[in-house]
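One chain of protein is taken out of this complex; the other chains stay put.
Showing subunit A:
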Amino acid sequence: MGWTKRFFLLSFIFLNFLFAFTIQKDSLDNGLVLLYSPARKISMVELKVIVKAGSVYDPKGKGGLSNLVVRMLLRGTEFHSGDEIFERVEYIGAQLSAGATEDYSEISARCLSKDLKLILEIIAECLQKPSFNYQEFKKLQKQISSEIASRMDDPFYIGQTAFRLLLFGEHPLNHEPQGFDSTVNNITIKDVKEFYNLHYAPNNTAIVLVGDFDQDSVKQLVGKFFNHWTRKETSEFSTPPSFKEGKRGMIIKRNVSQSYIFLGFLGPDYRAPNWIPARIMNFILGGSGLTSRLASEIREKRGLAYDVFSFFDRFKIGGYFIAGAQTKKESTNEAITLIIDELNKIAEGVTDEELIRAKKYYIGNFPLTFDTYREMANFITKIEIEDLNIDYANKFEKLVSDVTLEEIKESARKYLHPDDFSLVIVGDIEKEEIKLEGIEWVK
């Protein structure tokens, strides 16, 4: 059947209970990886096929290409039209979709166990024999660019996309994976084919399966449907974004009753050291709902906003941090000042009590992060994409327990930059009304 190399078995012990969750990993001779976790709860299967080329591989001016390519795969093969593909899948009640993230492109499916063979066969055909029909391409291109343009009616989406553009400049992390309507309209069918030829290869692909299936027959099926796919050289994008000093701001005028505030800077990538302390630090700062410091100051004490947040978004070659809130126009300056104050304050450290609570949260919450097939499939994807050791789950509890107050302070000093930030405000406000020193306003 052509299976080679690795065979791992993981089952982990957590909070002194044996967790009945095993992940196995195999790979075909052509390099295709299979990660699977058989489970017997309900007779369904959750499936993901991941190709390790996401939107950071989009060429300049063609933001959204990786997303368009993976969505084109479901729009027709050498043997079936797009309509036929969806009809076959949906007739049996299964679901099939495709999309890109920053790091990878993905086809995902969920089906009843009895239909797994058919779904694997269809996905194998879409991946290896796409037709890239020109008419289908033009239709999909128009559909996606209209989807993006219509989302630009949402002030939150406007702010988020503007923030990335302001922060990342020319770096390909400057756009959401679906791109902008203008960049999607720049893409040609030739770009689509080139991207596919460059990145789609078995040695750049992993299949993740979770659910009720027989593992021997699944291995046999994956071998049958994917064994003839030929290995090829693929390249890896590895230029990190560059840090810019100073404060930059952008105001996007919209006739809405609130100011949507986004303030942040570059953040750690997957490989950055001391991620766990940074995560705990953010939990205390703005990641823990109503009990976080930001929520406490902005929402609970002053009633200035409903939604207050901060988070790190991490990718293979970079990342960012955002803190934000939406507040009525008159409270805009107060909310921004409170956010900056809290960024400064947390660099002075957190209390023992705050740290203990955050640790308890992460340890107690860990089993809840994969209590469904879908979440397990996401967890396995994370292990594969972030190159985590497969025994990551075993170590998690210790990694969290070992974090010290000193490490929290260090991570705040290292990863938060209250003097060098990008600020986007969407709302009915002028830059003269923003009372902040030393901001360079960008149009």
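Keep this in mind: a residue touches a chain if its C-beta (ideal position, glycine included) is under 8 Å from a C-beta of that chain, and two chains touch if they have at least 3 such contacts; residues count from 1.
Keep this in mind: contacts and distances are computed from a predicted model.
UniProt lists the omitted chain of the complex under the protein name "Insulinase family protein" (options: "Molybdopterin synthase sulfur carrier subunit", "Spermidine/putrescine import ATP-binding protein PotA", "Sulfate transport system permease protein CysT" or "Insulinase family protein").
The residue from A:M44, A:I187 or A:I339 that touches the chain not shown here is A:M44. Within the set A:Q326, A:T381 or A:S411, the residue that contacts the chain not displayed is A:Q326.
When the full complex is taken into account, the listed residue touching the unshown chain is A:R302, out of A:K129, A:R231 or A:R302. Residues of subunit A that touch the chain left out of the display are 15, 17, 19, 39, 41-44, 46, 74, 82-83, 86-87, 89-96, 110-112, 114, 139, 142-143, 146-147, 149-150, 152-155, 254-258, 288-291, 296, 299-307, 326-328, 357, 360-368, 370-374.
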